[in-house]
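Below is the structure I would like to discuss, written out as structure tokens.
A protein chain is absent from this complex, but the other protein chains hold their places.
Every chain is named by a letter (A and B) in the order it is written, and numbering of its residues begins at 1.
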Amino acid sequence: MLKMTHLSKVYRTEVVETYALRDFNIDVKEGEFVAVTGPSGSGKTTFLTIAGLLETFTGGEYHLDGIEVSNLNDNARSKIRNEKIGFIFQAFNLIPDLNVFDNVEVPLRYRGMKAPERKQRIMDALERVGLASRYKHYPAELSGGQQQRVAIARALAGSPRLLLADEPTGNLDTQMARGVLELLEEIHRDGATIVMVTHDPELAARAQRNVHIIDGQVVDLSVDPRFHAAHHAASEAHG
Amino acid sequence: MLAYYFHLGLRSLRRNPALTTLMVMAVGFGVAASMITYSVFRAVSGNPIPDKSAQLFIPQIDGWGPQQNQKGEPAEALTYNDAMALLRAHEAKRQTMLYPVQLAVLPDGKRDLPLNASGYAVGSDFFAMFEVPFRYGGGWSLQDDDARAADVVISGELNQKLFGGANSVGRTIDLGGHDYRVVGVASHWNPRPRFYDLFSTSGFADEPDFYLPFARALDLHMYTGGRNSCRGELSFTNWTDYTQSNCVWITPWVELDTPAEVASYRSFLTHYAAEQQRAGRFNWAPNVRLRDVAQWLDHERVVPPESRISLAVALGFFLICLVNTIGLLLAKFLRRSGEIGVRRALGATRREIYTQYLIEAGTVGLAGGVLGLLLTALGVGGVGVLFPPQIAKLAQLDASLVGLTLAVAIVATVLAAFYPAWRAAHVQPAWQLKSS
Partner (left out) sequence: MNLPIRPILVALRRHKAGTVLIALQIALTLAIVCNALFIIHARLANLSEASGVDEPNVFVIKNQWAAERPTAQVDAQVQADLLALRQLPAVRDAAPASGYPLQGGGWDNLVTLTPDQTHPITDSAVYTSDEHFIDTLGARLVAGRNFRPDEVMVMGTQQSITPPTVIVTRALADKLFPGGHALGKSFYAMGTTPSTIVGIVDPLHRQGVSQWNKAYAGQALIWPLRADDARGIFYIVRAKPGQLAAAMREAPKALYAQSRMRIIDPKDGVQDYAAIRHKVYDSDRGMAILMGIICAVLLAITAAGIVGLTSFWVGQRRKQIGVRRALGARQRDILAYFLTENFLISAAGVLLGVVLAVAFNLWTVTRFELDRMSLAYVGVGVLVLLLLGQGATFAPALRASRVSPVEATRSV
């Protein structure tokens, strides 16, 4: 589903080159639920933005659903984002000017879907996250957990094959976080591939597989019970 | 604190030079357009004789009747017969008849070519009624009127041409082949609009060169050098026939001090017209008017439509500039929501935020005003391109216009800033901490 080989991402300013990712390799199979962990600044968000085609990369290869994406133009990339990928952001990123219904509608609009089908999908998605009755509310009128559920509904409405989540519970309290996580697990059971970036080990533990990133490189691709030890060792090695 | 706000304002204006330039230009252009057209409008619509405009009245008598008058309104001047009748009745404290005359000043020892001169035939009361200022001498007396004296009052300009500006009282000049004794030299006097003669002029002619006795002009059979308006069949070929015709050409003025005097004069006019009806001269009911200066200016539509329309357009233009400024200020202030939130968190009250932004707007207004002033100066200088010269030269950039330009720019900009500043003042201190 998502395969990166020898991928690198360099940020250049006039004076320095910074490698955000270097010789980065990852292979996520269809239907997997993968958690990506790592200390802040390790490059996990960069990985996610490249995986979600929000940014381009400098070198290497990236196959998404069998398509090599590095040569795609902006329109083609937009189309893939729209049809194959669903995003869940830490800060929810709902559009404050639009109500719940209109927010969920945004990706469907760009797909050029007919109004009745759009409506059906929106209400189905909202039903699924348990917010169908709130479809006329504006984001500011909802709690953080509710907002994140709207964001999930927005991601679900387009029936994406790949769901990318960036610290989806980072702005939520424990109870709300648990609800959101259960929702993700349910979506996973229904067949979606999920890649979730988090720094929370407890959250990461709920995934099928953990990928750890340090200094722009994947350090361990297996589900490792001695995760913490490895983490400490790596930190010391690079500290 | 105000200095601090002013300082903040200046710094903020420097931060987005494009937006600031845009606002300053909008205010500058808007205020300049308004001020240029206002300077013209002020010049043409001003009260030419402010302290007496309510005491000076122009009587009108309908000598043409409902078939031939001006949609029910009496003619704008009097026939010879009616003018003489009013003059003889002498029902007002002061009164004068007047009409324009064109005469040549004939050559004397110094000049070998005649000089064109235009002036008015007026009564002796003219000078006191209209407050004509004198440099030398004065007007003539009521006795001179009766005696049809060959007196003349000349303008300062004509006095300069003929006598090099010296006191010429007592000297003689030859006007159109007749000698006149100079009894007075007027200081510069040219009220605009020329309310006393709107029948023959549009109100903005050059200063008259001389004034001579009305009775004398009639004695010499001087035809009007101005307008003449008649109705029906015309067949006159000499002075007597002409004066007996229905042609109107004489403008009458009376001075009435109290409402009682006005009422009494009005009933005198009605009586006079009724008498004419009884005598069979008029075949219609009395139709008279007694308008004061302001009413007369309005009736004669002295303010050229150009200046009214352009004033309206310029005001609309200014309004658009202000709407524009509100929008830009809103953008500018709200773009700094973060800064406002922090200031509020640090303890700034709404009032302080309010003051800060109004002062910033005032700074924009001041800059716009200065630009507006430059453009106004340019515009008033170049107004001759836009308006007829006799009107254009009335527009002047004086101290009051300078003050008004700056004041309008600042006040308007600060008013425009009220809503944006209100919005800014209502930014929540916590807003910044919440992620959107």
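Operating definition for what follows: a contact is a pair of C-beta atoms (placed from the backbone, for glycine too) under 8 Å apart; a residue touches a chain by one contact, two chains touch by 3 or more.
Given the structure is predicted, the values throughout are model-derived calculations rather than measurements.
> Of the residues B:263, B:323 or B:407, which one touches the chain left out of the display?
The missing chain is touched by B:323.
> For chain B, enumerate the residues touching the unshown chain of the complex.
Chain B touches the missing chain through residues 19, 22, 25-26, 29-30, 33, 37, 67-68, 102, 104, 106, 112-116, 176-177, 223, 225, 228, 230-239, 242, 304-306, 308-310, 312-314, 316-317, 319-321, 323-324, 326-328, 330-332, 334-335, 385-389, 419, 423, 435-436.
> Pick out the residues on chain A that sit against the missing chain.
The list for chain A reads 45, 48-49, 52-55, 74-75, 78-79, 81-83, 87, 89, 91, 93, 95-99, 102, 105-107, 109-112, 154, 158, 166.
In this text, only the chains that are shown with their structure count from here on.
> Distance from the CA centroid of chain A to that of chain B, rounded to the nearest Å?
76
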